[in-house]
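Note that one protein chain is taken out, while the other chains of the complex remain in position.
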Amino acid sequence: MFVLTLRAPQVASTVRAGQFVNLGWTPGPLLRRPFSVYRSLDEDVEIVLKAVGSGTAALLAMEMGDRVSCLGPLGRGFDLARAGTVVLVSGGLGVAPMPLAARDARAAGLRVTWVHGARTADELCGEADGDGVVWATDDGSRGVRGTAVAAAPDADVVLACGPNRMLAAVAERWPDAQVAVETYMGCGTGVCLGCAVPLKRGGYDRSCKEGPVFRARDIDCAALPSHLPYAVTA
Amino acid sequence: MFVLTLRAPQVASTVRAGQFVNLGWTPGPLLRRPFSVYRSLDEDVEIVLKAVGSGTAALLAMEMGDRVSCLGPLGRGFDLARAGTVVLVSGGLGVAPMPLAARDARAAGLRVTWVHGARTADELCGEADGDGVVWATDDGSRGVRGTAVAAAPDADVVLACGPNRMLAAVAERWPDAQVAVETYMGCGTGVCLGCAVPLKRGGYDRSCKEGPVFRARDIDCAALPSHLPYAVTA
Amino acid sequence: MTVDMSAQIGGLLLRGPVLAASGTFGYGTEVPLLERRALGGMVSKGIFLRPREGTPPPRIVETPSGMLNAIGLQGPGVEALLREYTPKWAEWDFPVLVNINGETAAEYGELAARLDGVPGVAGFEINISCPNVEQGGLYFGNDPHAAAAVTESVRKRTNLPVWVKLTPMVSDIGVIARAVESAGADALCAINTFVGMSIDLNAYRPRLSFRTGGLSGPAIRPLALHLAHQAARAVRIPVIGVGGITRAEDALEFLVAGCSAVQVGTATFVNPRAIAEVHDGIAAHLHAKGFSSLAELPRYLPRD
Partner (left out) sequence: MTVDMSAQIGGLLLRGPVLAASGTFGYGTEVPLLERRALGGMVSKGIFLRPREGTPPPRIVETPSGMLNAIGLQGPGVEALLREYTPKWAEWDFPVLVNINGETAAEYGELAARLDGVPGVAGFEINISCPNVEQGGLYFGNDPHAAAAVTESVRKRTNLPVWVKLTPMVSDIGVIARAVESAGADALCAINTFVGMSIDLNAYRPRLSFRTGGLSGPAIRPLALHLAHQAARAVRIPVIGVGGITRAEDALEFLVAGCSAVQVGTATFVNPRAIAEVHDGIAAHLHAKGFSSLAELPRYLPRD
């Protein structure tokens, strides 16, 4: 899991938790690649990524000072207009949108608990600047043995991001939870309809426009493509 | 006009004047780009180039240590099995194969005269390690005003490389001259037939196999594509 | 630098020859319109009479210099279009054509009739070629009689400009082009996407849930250029070139090959300024070559 820093003042100053940026560069793949904003520090935004294919490999091969085109902030982020407690449940790379979520949640006066889940300890993310932190690993190599969802306490607000099976478990336990979903994207701006997210009530919403954050109960997790690299590796 | 140095021991040790290397790199254009070998120094070979399109631009943007795949030496070079004098007539970038030609000619015991032609003085190449040097510019800004061909003395062996119009003038004055021809190439190894050079007697030879060096009298200069970037900019 | 970039096409006077291609610009309302001065016009996402859900994800796959899409013509149907979008279009300073679709020739006609005369609707682009719909799409586009029938049924119901968008999946595009020309089309658009496939080597099945998708992007440009050129040679009505146009040079190739205008699609996904850059680049080329109008650009259009 690597962190990439981009100098992008406008994005940094306006991005909200759960929103993403769409990155393109030449020579590079034809389509841009969307990434959740991991952190934003005055002029810069950070993204966190793993090499899963052509795009991420190319990004990780970049050197200090290389230029990428950065469109954003895009999409609808988390809704934090609530008082009380918030729990941030993430699996693997699903931690990506959480640091901003913690920031905005605290700004909104919420008590923040992190729940980090991963297969093994070394896949866990270090983020811990919350009021409480819970670790969960499938193999028990750190913290609770088992899933992040099982390990998580209840809260007034639940935010989750991770593999599809985790989102399903979240929807099961907290129908009102807000989950960040990944899909392949063509445009990232709402015009191509390539990022369809299947809805329980039938039909599709656009991950890049109505999403990437949805109410757990609204989306049909079973119908989410299972073989998207992010969903698999997250 | 820029010089690029490649670490390519096998090529450096075997290349003969007039032969070329075929360069490929990723990410880069689909097809390799052929370049005459300009000089070879023990482990290294040099090429000389100008940015005319995607490939040359990318090569010129490379940094020390970048890797390119280098196929070669390819093609049939100049035939220097003669005694006496040799004159190297080049227009602009057409100077590319000449330093090696001078080297091999001297090794064969020939007296070498350089004739450098270009539009203006600043397009002229500096090479001058011969027994005699003649400069010619269209605008007279250096040396003789006029073409390299007009400025050149006669000799036992004439080697020429440059724009199509120059090759035509060479063929006119020295039917036996050896000229290096440029074409678009698919494979560079003789299998695709993409590099056809039209022959006076009808039909085509392959620039990459029977060429790139031909007898001036054999090729149909008028039928050579006039809009190849190299032919135009050289 | 003042070059006359206007283009007279199938009953419409466009301020510039670069349009946004159907399905790649939504309804024009999704994205704030940067540099609309450069936008000659826009073709809306393909619409049917009734709402359509579209296909399940994954709907897109990237390929070398291209992308496959299988959206399945998801859309709200004509009534929602009239409610939500046409009123906005009526206020814009560039023409919006509606990309119309149907499963029978009659359906196309009905759809045109419903939209005819509605403020904001400047004309129609008949999609006889969308490769993603099992009925309709492919079938109409491959058969000159079916293609002509659809064109007639629309022509009968409207006086607005009728453009017909051709499919590339035919053995002789000239035959279809002539058929729809004589059926009353005002202009042709060439071309829609090519049918393609991509296999997931983990699941050992197609990556797209629809199995196949339409290939777009720079990869198809040389093919689209040839087909647009063949169509232009076959008919007297204007041809709008579309397929892989990313830079001004690409658009100029279509214009020289006999097209009167171009559409830019996939390129706008990558570069939100693509249309403006293409427009300005064409103007710059014309200026550099000493032409004072688009009409003066030399065309290569042997009629043999």
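For clarity, chains are labelled A, B and C in written order, and residue numbers in each chain start from 1.
FYI, a contact is a pair of C-beta atoms (placed from the backbone, for glycine too) under 8 Å apart; a residue touches a chain by one contact, two chains touch by 3 or more.
The model shown is predicted, which means the values in this text are computed figures rather than measured ones.
What are the shown chains in contact with the chain that isn't displayed?
Within the full complex, the chain left out of view touches B, C.
Among C:Ala7, C:Val162 or C:Val195, choose the residue that contacts the chain missing from this document, as touch is defined above.
Of all options in C:Ala7, C:Val162 or C:Val195, contact with the hidden chain holds for C:Val195.
In the whole complex, not just what's shown, which of C:Arg36, C:Arg114, C:Arg178 or C:His226 touches the removed chain?
Of the candidates C:Arg36, C:Arg114, C:Arg178 or C:His226, C:His226 is in touch with the missing chain.
In the complete assembly, which of C:Ser6, C:Thr29 or C:Thr212 touches the absent chain?
Going through C:Ser6, C:Thr29 or C:Thr212 one by one, C:Thr212 is the residue touching the chain not shown.
Hey, which of B:Pro9, B:Gly84, B:Gly132 or B:Gly186 is the one touching the hidden chain?
B:Gly186
What residue numbers in chain B mark contact with the hidden partner chain?
24, 29-32, 69, 71, 183-198, 202-204, 209, 223-225, 227-228
Of the residues in chain C, which ones touch the absent chain?
These residues of chain C touch the chain that is not shown: 61, 63-66, 68, 142, 169-172, 194-199, 201, 204-206, 212-213, 215, 217-223, 225-226, 229, 244, 249, 252-253, 256-257, 285, 298-300.
As a convention for this text, only the chains that are shown with their structure count from here on.
Quickly list, by label, the chains bordering both chain B and chain C.
A
Using mean CA coordinates as chain centres, what's the gap between chain B and chain C in Å?
Roughly 46 Å separates the two chain centres.
On a C-alpha centroid basis, what's the spacing between chain A and chain C, in Å?
36
On a C-alpha centroid basis, what's the spacing between chain A and chain B, in Å?
So the centre of chain A lies 56 Å away from the centre of chain B.
Using the touch rule from the top of the page, what residues of chain C touch 2 or more other chains?
As it turns out, chain C has no residue touching two or more other chains.
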